[in-house]
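All protein chains but one are shown at their positions in the complex.
First chain written, first letter: the chains are A, B and C, and each begins at residue 1.
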Amino acid sequence: MDKVSLVFVSHSADIVKGIKSLLFEMQPEVNIAVAGGEDDGGIGTNAQAIEEAISSVYSDKGTVVLFDLGSALLNTELAIELGEEGRKIRIADAPILEGGYSAVVEAGFGSDIDKVVEAAEKAREMQKIPQR
Amino acid sequence: MDKVSLVFVSHSADIVKGIKSLLFEMQPEVNIAVAGGEDDGGIGTNAQAIEEAISSVYSDKGTVVLFDLGSALLNTELAIELGEEGRKIRIADAPILEGGYSAVVEAGFGSDIDKVVEAAEKAREMQKIPQR
Amino acid sequence: MKITVKEIEAWLEAFREEITAHKEELSDLDQAIGDGDHGINMARGVKEMHNLLETKSFQVPGEILKAVSMVFIGKIGGAAGPLYGSAFMKMAAEAGTKEALSAEEFLGVLRAGKSAIVQRGKAETGEKTMVDVWLPLLKKFEGKQEIDWDDWENSAEELKNNTKEMHAKKGRAAYLGARSVGHIDPGATSSYYLFKALADTLREGS
Partner (left out) sequence: MKITVKEIEAWLEAFREEITAHKEELSDLDQAIGDGDHGINMARGVKEMHNLLETKSFQVPGEILKAVSMVFIGKIGGAAGPLYGSAFMKMAAEAGTKEALSAEEFLGVLRAGKSAIVQRGKAETGEKTMVDVWLPLLKKFEGKQEIDWDDWENSAEELKNNTKEMHAKKGRAAYLGARSVGHIDPGATSSYYLFKALADTLREGS
């Protein structure tokens, strides 16, 4: 794999399923895995599911994780600790959908992991409504 | 209705379905409607569906719309023009999920539409990963 | 030259043929700098428009333009749907209930469409969108009583080709930043086919 991969972690399985199809249309060449909802399908996140998602798309070029809310972050950090040590995994401090969109475009260029994280985090500042 | 209502517009039906369940858990007293995907279920948005979503939850206190990407904005603006004139509808320049989360909390307090839009737009600046 | 329901129908039918013939080209252009669906989107819209034109009959140009705008809004999807939809809606309003439009009046109708696109999408020229065809083309022919349709078509083609060197600032392609340079804009291309179809229709008809 010559591209940074992406993992989306949300409290809802539907949200990450939708994000994945949205981004696939934009850039099918970036590997994307998702973890959403608790293991009974309820609203929440699950560290083991996140770890599996990361491992399923991890490549030497690295993996960037985007998450929705605070407790998804706690479980993502825990998932990273539960998994193999020394992997290149970064969590982006970015809006999950907007950041994910910018990240998939940047990853599609073959950019390195720092650039992909930067693209995701810059999405914060992007004006969504143009002023005229 | 004594609370501002919210409408979520996304290119994906799954995304807005998930956002709605996430927010319902947090604040069941705010009316939320969604419009996601094209009318054949594909990735995209549809102005008529957006208009219907807005009308289904519109109240005199006003409705705030959150959207995912540019073309959802175009269709939302068109939807507002297609609908009844003179309604209090505002589009928030905010990340759809994070902004929506802040907006539902603010709307839950019974705040006015300006406050709800402001809460949504402030979500941009919120640090999602606390620095220690 | 008088433009009535007949000319509008012929124009829109020619537009459908152009889109259908160039569906893949449009999607390929969109693949390079967007999500690859512009051909599919436009083809879906013009197919539904064709069904409409086959099944309904219209009295005045404004009536067709209005009905087509609703089809485009409902069926094209993507960014192009609300943009073409809004354009045709404003064109219908500008055409009003007139039965026949002079060339000058018709140019006014098209300019109303252009204004709707600009108002809807907030794009300026040079931002690599369909605006880069609509705006300068209609500016060039503004006030003309007679239109040289070869000039019109060539101008439209040149304008859409000019988008190749532009750095996208609006729409999905804007996410590519500088990497959008080197690709012709798909929406500018579908708009070129709209204007080419018009030239072909009115050139023959003249």
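Criterion: contacts are C-beta pairs under 8 Å (C-beta built on N, C-alpha and C of every residue); 3 or more make two chains touch, one makes a residue touch a chain.
What you are looking at is a predicted structure, and each value in this text was computed from that prediction instead of being measured.
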| item | value |
| --- | --- |
| Which displayed chains the hidden chain touches across the whole complex | A, B |
| Sole contact to the chain not displayed, among A:E38, A:E84 or A:D114 | A:E38 |
| Touch list for chain B against the chain that is not drawn | 25-26, 101-102, 105, 109, 130, 132 |
| Touching residues on chain A - with respect to the absent chain | 38-39, 42-48, 69-71, 74-75, 77-78, 82 |
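Here is the rule we go by: only the chains that are shown with their structure count from here on.
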| item | value |
| --- | --- |
| Centre distance in Å when chain A and chain B are each reduced to the mean of their C-alpha atoms | 23 |
| Residues of chain C touching at least two other chains | 35, 37, 170, 172 |
| Multi-chain contact sites of chain B, meaning residues that touch two or more partners | 43, 69-70 |
